[in-house]
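Omission of a single protein chain aside, the complex is shown with its protein chains in their original locations.
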Amino acid sequence: MHMADALLSPTVGGAMMVVTIGVAAYSIKKIQKNPDPDESKVPLMGVMGAFVFAAQMINFSIPGTGSSGHLGGGLLLSILLGPCAGFLTMASVLLIQALFFGDGGLLAYGANVFNMGFVACFIAYPLIYKPFVRKGITPKRILVGSILAAVIGLQLGSFSVVLETLISGKTQLPFGTFVLFMQPIHLAIGLVEGFVTAAVVGYVWKARPELMDYPGKVAGTSSVSMKRVLLVLVVCVVMMGTALSLLASSSPDGLEWSIGHVTGGGSLMSGGAIYDFFARLQQKIALFPDYQFKSGDSPGGTSFSGVAGGLLTLILAGGIAVAIRGFSRKKKGSQLK
Amino acid sequence: MSHHRVEMRKVSYIYPDGTTGISDVSMLLRHGESVGIIGANGAGKSTLLMLLLGILFPAAGEVLVGDVHVTPKTVSSIRQRVGLVMQQADDQLFMTTVYDDVAFGPRNEGLNEQEVAEKVKAALETVGLAHLGGRAPYKLSGGEKKSASIATVLAMEPDVLLMDEPTAGLDPQARRRLIRLLNRFTHTKIITSHDLDMIMDTCDRVLVLKDGELVGDGAPLALLSNSTQMEEWGLELPLSLMNCPNCGAQKK
Partner (left out) sequence: MNRVSNALLNLRQMDDLACKDTPIHRIHPLAKIVVTLAFLVTVVSFGKYDISGLLGLVFFPVILMALSELPGKVMLKRLLVLEPIVVGIGLFSPFFDPREMIFFGLTISAGWATFLSILIKGTLTISAGLLLIATTGIDRVAEGLRMLKIPKILVLQILLTYRYILVLIEELSRMTRAYFLRAPSDHGIRRDAWGSFAGQLLLRTYDRAQRIYISMSLRGFTGEYHCGKNRPMRGGDWVYLLGWCGFFALARWMPLAQLLSLGLKGVMNP
């Protein structure tokens, strides 16, 4: 599910980088707030990252078929380390994969961490797996919880890939085809991940049950963490919405064409009122109001504003990340009183 | 020179699952002594080392290093004076270059980079690895790794050196080099090992543990040459004290 740079546009890459930086800053703050000594987490997270690497090399042979499946690791990490530590560990694993193995581009890093880290640790784990085992840990609950969390998590993740590729507008792949291609494959992958995760968690729970209680997993904080999860989700939606609107008027061909293809002719936004609104908004805030997609007559593609847009986004990214940190610091300050 | 003394007064430790680690152990080690701690597997050797460093705290009794009680508050200052060379070098070499590993301790002490560089240089030269500072740990041989992990501890200039099974896994020549190195150190040394011949070559005193209890304390030759007693303790005669394999003649 690793995205390559070639399929992204600078704006989408930048936007996803913003989101990832924001979530990472939040995770670090959350870990540091923890009452247990946090310095022991550093070697644990480090070595668990190496474990995920090694575990991804294991060929789990699937009974009945002749093929084998592999572990992704995000869900397992968040079950054993908690969502924040799990997310940061996934982020380091993905960085090393991107740098040393070329698995996933460097610009696409933010998107990859989001698709494979955030979705698993902050959506699949707390919203699906945890409710299942809240009443108590049994092998059956572990199994059902893991499978559902893994499948849904991977579906969301691969759907994000589809959206990110589509919004970037660098391919001709229509939405419908892409979805029909990605989702079933990741359904199968999700099933394997769910089963394998359940098997490993079950083993750990039987052999060393004390490891299942990661520090910070205290009863009563669950409602607080739900709020935090929702906050982060809202921030992400806003980010992605911004990116979407910035691009809505710039790539009418790609997005609308494929949507038109899927819906059989009509534009997705009926009446075009919303479309016009976004177009006017973008005109107002954009520094390069003549940012337009040139059709295939000229050899040039998007204009200079494409690059400037990307760089501007990155600067914006830094500013938003700082703002998020300031926000969470303020929240922490008010909670201490 | 009392700050190099290591003392245990009636110390007992019980593991969380109920098994006894140590029971009622008392000992006093003086400055500059070289002590070997031997015993069968599970006798409590590693537990002893961990109690000395404040990794574990006793259920009963007191542990004193340099006349300071080992408590959670005093642990960090004690660890500046007591160094441990662990059994697995890979657990101790966790940075990506040898230099960074050896520099880790001095940097945590707050020294500036110049002082750190001097300490690293001195430590690497002592163990004979001066040329390998930039190497990644995975590229080192077993003996080099062991020397590197010793360097990481030496860079902190401890007064007391603890070593857990230092010759385990070393080939004969690396082992011999390690023995020579240990004999050059003037620190107070506490070495746990199954390598009884190495203990004889490096230690001037031996403590024997059996089932968590201290059952022997004395000069190496006297203790280790008594074959019946060694068998009782779950051990054997050191190889160098055994009868000649060819003619069966006894050692004199």
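So that you can tell them apart, the chains are marked A and B in the order they are listed, and the count of residues begins at 1 in each.
We adopt the following convention: contacts are C-beta pairs under 8 Å (C-beta built on N, C-alpha and C of every residue); 3 or more make two chains touch, one makes a residue touch a chain.
On a predicted model such as this, the values are computed, not experimentally measured, just so you know.
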Fill in: For the chain not depicted, the shown chains it touches
A, B
Discussion item. For the chain not shown, which residue from B:V65, B:M156, B:L170 or B:L209 touches it across the whole complex?
Written reply: B:M156
Worksheet item: Where the complex has a chain not shown, which of A:A15, A:L75, A:L88 or A:A120 is the residue touching it?
Response: A:L88
Worksheet, complete the sentence: Residues on subunit A facing the left-out chain by the touch rule are 2, 4-10, 13, 24, 28, 37-40, 42-51, 53-55, 57-63, 66, 68, 71, 80, 88-89, 92-93, 95-96, 98-103, 105-107, 165, 168-174, 177, 195-196, 199-200, 202-204, 207-208, 211, 254, 261, 293-294, 296-297, 299-302, 304, 306-307, 309-311, 314
Worksheet item: Please identify, in ascending order, the residues of subunit B that touch the omitted chain?
Response: 53, 55, 76, 79-80, 83-84, 86, 88, 90-92, 94-97, 100, 103-105, 107-110, 113, 116, 136-138, 152-153, 156
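Assume only the chains that are shown with their structure count from here on.
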Response to the item:
Chain centres from averaged Cα atoms put subunit A and subunit B apart, in whole Å, by 48
